[in-house]
Every structure is written in structure tokens, then in C-alpha cells.
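A single protein chain has been removed from this complex, and every other one stays in its place.
After this line comes subunit A, so read on.
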Amino acid sequence: MAPQSLQQILLSPAELSYLHTSLSSNPPIRPDGRTATQFRPLIAESDILPGTNGSARICFADGTEAVVGVKAEVERSSGISRDVDGEGEGEEGVKKGRNEWVEISVDIPGERDDDSNPIFLAAVLSEALLADGEFVERLWINRHFHWRLYLDVLLLSPPLSYPLPLLSLTTHLALLTTRLPKLLSEKDEDPLFSDDWDASEPLYHPPHTSHPPITLLVMAVQETIIFDPSKEELAVADAVLAVSLSESPTSNSSSQDTEMEMDVEGGKKRNLRLLAVRTIDPPSRLTHKGLANKVNTATGGTAQKNLEDGGGDGEEGVWCPPRGGAKRGLIKEMIGRVLERGGVGEEVLDGLCGAEL
């Protein structure tokens, strides 16, 4: 089971009810006035740490801030297992990557390294990164050596809201700027690299390779689907999903939807791919139910006799924590909203592309 990773914030039943009703109305009225798909502006910069292969920093509008540094190291591949598992071993040009070559560590102030929360976040991040299996292939140098990648994800501020999207976006920017030195040696020689940093090769080269993945947080209140939820909004969520997606390299093979391609302005078309979906326990389930006036002795009502009669359930303006799981259709719709053409996933990727300068 996923750990209780969302922070419980204490809100009164009247506040919860207000937020819930506001968010579930159509169009939703968010407490800060954003539209359902609008993100808070964020401040980003990349290549900030000179000692790393790639790095980035992102500041969210709520004051949370994260720094990611990527370090690469040459490591001798353990030959035995390679000999055992490879039949294609003898062939030239067969690149095989392994998931252990990427190590992600998440550091959150005030939490120990072995707490469930950082481990869960690191798992979600690496899950998205390794999902296509194509990324680790790029770390392959030759049959005896490979790159080992250390991703150090540092949250600088206390986790005011659920930090997953922040960490994911920062990791995305850091990976985009990651460069590895150019290889001079050939084939199975011991690797020799060029000293010239300008000649180094980027790890990701977007038009040709895929994009690094991003993970977005999507929440639903009744039928309303909301992106980039704030702390208060998460407190009344019925369902919260962490959706990881990335973009496949633009290939000519998808020529069957050339007509659709024409519709998108500028001929720009993004080929989004869903990598992973995680559900996150919304904290709203742990809240107490609000008391309706008619069962509240302090407002002249009579106390509820037994629990069965419901006591003002479904009365307007009374907070009632969500029960049961999210509907299948709703989950499908939430994922669809991220991936659809012209949807949020594309816009976020567009924004991130514009950001790296």
C-alpha cells in the first residue's frame, strides 16, 4: 500500500464543505481563482551547479523549491551476468541497459532517508524514468563499461504541498541539460573520453530521442478534474492520481494520422505516451464528518440516536468525507485529460521546452 504521503492539514468541517462545493461546481471556483487546468507560475533555471553533469532548480509559487543534480560515473559492468543473460552478446551494437544503473535519492527536510515518503517519491520518479527501458540503453558505453547515473533530488523548503510534481519537473529540466563527455575510444577498448566539454553529448536530445518523463498531479472532486492542486484543494479531493508521461520521438511511422497533424498549428505534434499512473490516498478520507444543525445540540437540534439513520447526510453545506473508491470512468477521464491532444500534458511540455535557455 502506498504510504500516507499527503500531509494532513487541519481544516474545520465548514471550510471543507465550502471548498468541496466550490470545486465541484461547474466551472470549478478554486480558492485562488485559477481555472481547472491553470498552473501556478513557476520559476525555473537550469545548469546551476558547475560540478554536476546537469542540474536544475524550480521554485513553485507556493514557496516550495527543489534542486536536482545529475552526476555520471563510469562503472565496470559485472561481466558474469552479461555473459549469462545475453544470447545477442556476440553481436555488435546490441545495447542492453539495466535499471540499477540509475540511482535516485530524494531528500526532504525533516524526514529521514529511510522514511516511507522519500522512498515512495523516489520510486515514482524512477518508475517513470525507467518505464520505456530505452533510457538505460543510452548509459551503455561498451560491453565492459557503462555510465552510472546518480540523481540527487533535493527539496529545499518544507513540503508545503505534495512535492511530487515539483520534484518531477525539476528532474525533467536537469535531465534535459545533462551532458556526458564524448567517447573517443572504440568498441570494447577501455573508455577514453574527450577533455573538451563543448564536445560533450547531451543525454537527451529531444527531437531525436524521447523527452525525459514528467509526473503531474491530477485530482478530482466529484466530476470536476483539477490540475496543479494546492494544499487546501488536496484536502477535499475525492481521488488523486500521479500521472507520468513522456513524449516519443517524432517518427515517420505514424503517417496514418497525417490529417490530424495538419490541424495542430505550426505542424507541431506531440506524441504523448503514458508511462505510469499511481493513485495517492487523499487526506479527505481521514477527516471528521460535519454536524448538520438538526443533529447538533449546540444549535438547538437533537443529538443523533444511532449511527444508522445517517443524521443529516447529504444535507447542503455539511461536510461529508468521501466514501468508496473513484469510478473507473473518472480515472479514465483524468488520464485522458492529461494525454489528449492540446491537453495539459502537451502544454506543460511546451512550457518546459520554452523554459530551458
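Here is the rule we use: contacts are C-beta pairs under 8 Å (C-beta built on N, C-alpha and C of every residue); 3 or more make two chains touch, one makes a residue touch a chain; residues count from 1.
Throughout what follows, contacts and distances are computed from a predicted model.
Participant: Which protein name, taken from UniProt, belongs to the chain you can't see among "Exosome complex component N-terminal domain-containing protein", "Molecular chaperone MKKS", "Actin-related protein 2/3 complex subunit" or "Exoribonuclease phosphorolytic domain-containing protein"?
Facilitator: Per the UniProt record, the undisplayed chain of the complex is "Exosome complex component N-terminal domain-containing protein".
Participant: Quick one: which of A:37, A:126 or A:157 touches the chain that's been left out?
Facilitator: In the full complex, the listed residue that touches the missing chain is A:37.
Participant: What is the set of subunit A residues that contact the non-displayed chain in the whole complex?
Facilitator: Listed in rising order, the touching residues are 10-15, 17-19, 21-22, 25, 29-35, 37-45, 57, 59, 61, 227, 232, 288, 290-293, 296-300, 312, 315-319, 344, 347-348, 350-352, 354-355, 357.
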